[in-house]
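See below for the structure under consideration.
A single protein chain has been omitted from the complex, and every remaining protein chain is retained in its original position.
And now, chain A:
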Amino acid sequence: MVTLHLAVALNDAGWHPAAWRAPDARPAELFSPGYWADLVAEAERGLLDFVTLEDALGQQSAAFHRPDDRTDQVRGGLDAVLVAARVAPLTSRIGLVPTTNVTHTEPFHVAIGIATLDHAARGRAGWRPQIASRAADARHFGRRTTPQLTDEDVLSEERIAARLRPLFAEAADVVEVARRLWDSWEDDAEIRDTATGRFVDRAKLHAVDFEGPLFSVRGPSITPRSPQGQPLVASLAHASTPYEFAARASDLVFVTPDDPADARRILAEVDTAVRTAGRDLAARPLKRFADLVVLLDDTEAEAVARKDRLDTLAGAELASDAHIFTGTPAALADLLLDWRPLGFDGFRLRPAALPHDLEAITRALVPELRRRGAFRTAYTETTLRGHLGLTRPVSRYARV
């Protein structure tokens, strides 16, 4: 059996808004490096493929489209690329996939930041480019405005996506620029030729000359090509526009099916987007992961009771864009093995409460999957692309 891939999405104290109030939570440490180092080390002990780290240019909000003034949930966060870099030297195999905004940032800065993370992590960097969907975030920069979604817009993923389509188009340009910059140094550009006094062969450094409607970048990068050549680009998608973005720009897409029928529909939409984009999957594979929020305990009753307690603390039942699984690790293993043949390469699990649900993944789910021959027993590769069975691309500028 081909084994599945497993990632965890790390976010604050977990994905439940009341997770920070759980007995084993460490809410006072959310802004300290030790907290993140411990979580990522735990994920690496579980031999997971990678962790993702959330980020945003505005404070968290219970409302999708605008800020709120709540003080009873986690507010505030650290730059995810820097968190990933901070844990990189403390780990050796696990992939590190930070989120960055691409609407208000400079593509050049973001691209060299991710390339540098790949150097610092010796080939374990990924990147989740994200648009800024909240109009209020634009006021943090004051350079431009972005659409304010209405309350009606947020009732439908398709309506949101349609309203934000120009931002996704720009995001695709940002990824294209980043990819060109990552390739702009050929692997053997550094020559240290004492005879001619040249440190680099400038014929192997390339201007990227990107010209788009909103920005242009000349290049080349200042950062030499990184260990993976192209760090892994991942994106989260719920609707046609982001599926098209994934088909154009990503190496891996996270989707959010509710059940197998929904999964089939979504994967068919992704296939359509890939065809429309004219993407050759043999040359450029697109990995598909299903996202699940998970609450895991020894018995289903315990998991349900824990979710009830958290819901009570939050004053509302947990809601998510992704399916919420509440039960035992064995039952989750059943679900993953049930859904996998629908066309998923792997799953990204979003622990509802940290560290509880992460430890349930690494210490109970992983051994359970392994017993069924469905998960690795040791890392066999050292890079994130390697874990996922992706090859290291040759620079597009290299003459063969």
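Assume a contact is a pair of C-beta atoms (placed from the backbone, for glycine too) under 8 Å apart; a residue touches a chain by one contact, two chains touch by 3 or more; residues count from 1.
Throughout what follows, contacts and distances are computed from a predicted model.
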{"item": "Candidate names \"Alpha-ketoacid dehydrogenase subunit beta\", \"RNA polymerase sigma factor\", \"F420-dependent methylene-tetrahydromethanopterin reductase\" or \"Extracellular solute-binding protein\"; UniProt protein name, chain not shown", "value": "\"F420-dependent methylene-tetrahydromethanopterin reductase\""}
{"item": "Residue among A:H16, A:H65 or A:R86 touching the omitted chain", "value": "A:R86"}
{"item": "Per the touch definition above, residue among A:H109, A:R371 or A:R392 touching the missing chain", "value": "A:H109"}
{"item": "Of A:G14, A:G46, A:G77 or A:P329, the residue in touch with the unshown chain", "value": "A:G77"}
{"item": "Hidden partner interface residues of chain A, rising order", "value": "20-22, 25, 27-28, 30-33, 37, 56-59, 67, 69, 71-79, 81-83, 85-90, 104-109, 112-113, 115-117, 119-120, 122, 136-137, 139-143, 185, 189-190, 192, 194, 196-202, 205, 214-220, 222-224, 313"}
